[in-house]
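Attaching a single structure in structure tokens format; questions to follow.
Removed from the display is one protein chain of the complex; every other protein chain stays in position.
Labels run A, B and C following the written order; every chain starts at residue 1.
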């Protein structure tokens, strides 16, 4: 199958999954309740969770695109890995809701987040989902790099560098999850946010950019590959 | 109509339908409840149902694409069959929710799944929806194969083989549904999962692959057909 | 703006709107209730409403595509009309839910649908939404036909015939809505279904088909226009 079509289906799934996050916000608006600034302010964990998860899925989309931009065809195994990857991405609104609901309850009850049982469980589950998705990304990247002769339009230049970078994200999520379980859910949450911000500015060059850097005079021929 | 546009609309519907499955998970997260590992563990039927239905819809997308890759145009009848097919695919989250809710209730009440009335009804309904979708796929395939002179870009080579394979899936779902009704919902559920896993690795070659296998030197000309 | 891009956004909206219909089915599955065949059977108005609205939106997508296939560019007014058209299409799940809920309540209470107040209100609202959408389609078609010099790639041949056909649909919905208000909601519902089935098999030729019929030897050049 052409990788373009797998990308287009995946794009649709990413677009819907990122939009589903708004349903967590919609649960703040209740038909039978007069809204007040106070009510909206104590719902801050909802907004924080929305922002972190939105950035996270947005970056995952970008990484997904970048990975597939290196290949022109995908085989059966790639599609199976991709399905599992999307299964993780689509699930992200679930741990997001867990975190938002439990941090909000913790805030209302004036319990510090570091000792509340619900907040701890929620941040651990969030971390586990992120770890599963990171493994999916690393697995897909390793598979694509190993089969570049049959799948890629031209040799993938920096596979080692990219592998290191994906593994760094995985390691970051493992550490944050351990912190959520044994130290403090609040610190773990901040780390999830920081990992997202870090990836906003640090990333895998996509195939066209990598080529541009070396052979900028061939840029015209790349236009449909980027 | 060009088959490319029917595919693009269908892709959108598949992408949304597969993402709607997360709403079943979202129902586990309740704003007024402190989450605990125990609460999350006893919700295992939700995760199992999510995984099975996600794989199932993912594979249906793949089969749908494969079928349409054999033709370059679609006529009115194809579009009508396709609408009924999508009607079944979009409905999948409904029996998925039935199964998840009723298996969860069964698990909480310590009733074995094989004797619980709700679990039996839910797995039978799930099977009936799958049978309806399978009939849709078989019907569409038979129609496309019978009208390949007007619709296909070039002769579809292995129609008999593909017909057998689609019929095998239909037969599998019929047997599993009968088991759900008269033997055990748990066994039926496992069969639904196994059928999905089986199709992950066994499938119709798409038109470009079929061509590649025979005339690999013409691969360049296939790039926009795959 | 190229009409291709307006189509692609509209396709996305149609794909999501048609999938939102499944949320009416999801409301049948309740976490706290053991499902039974009886419970599922008395929910038949939900399935009927799902099928009718799914077919209706599917056909609207087809008509929308057909209309836009006649033009290669869209101007500002077309986009404004299109936005109002989509506003109606996206709203379809709302009267669908009204009908399903109120017919179900009527069925449970053993009140004949023709005398139940809720069923009457719901079918009238459904009809009004359909009338609004039909007016949008007719308006868009008249506008495109009137501005074909600047928008269409080549003259639109059968504008009169198409106008008649769109008006027939509008007339059908007006009659059905009047029947819903003054005679019987049940008869009106059946008419909504029949209008959908009628349009499944009767439609505007799209630009490529119209051309094929006359100049079949030029079919190859049409492939990117369909």
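Here, contacts are C-beta pairs under 8 Å (C-beta built on N, C-alpha and C of every residue); 3 or more make two chains touch, one makes a residue touch a chain.
Since this is a predicted model, take the numbers as computed values, not measurements.
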Among C:98, C:130, C:151 or C:188, which one is in touch with the chain left out? C:98
For chain C, enumerate the residues touching the unshown chain of the complex. 1-2, 5, 8-9, 12-13, 15-17, 20, 23, 27, 72-73, 76, 79-80, 83, 86-87, 90-91, 93-94, 97-98, 101-102, 104-105, 116-118, 121-122, 125
For chain A, which residues reach the chain that was dropped from this view? 8, 11-12, 14-16, 18-19, 21-23, 25-26, 28-37, 40, 50-51, 54-55, 58-59, 61-62, 65, 200-201, 203, 206, 208-209, 223-224, 226
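Everything that follows uses one rule, which is that only the chains that are shown with their structure count from here on.
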Nearest-to-centre chain - CA centroid comparison: B
Interface composition of copies chain B and chain C: same or different, split at half: different
Among all other chains, pick the one whose mean CA position is farthest from the mean CA position of chain A. C
Cα centre of chain B to Cα centre of chain C, whole Å, reads 26
Show the residues in chain B shared as contacts by 2 or more other chains, in ascending order. 8, 12, 15-16, 23
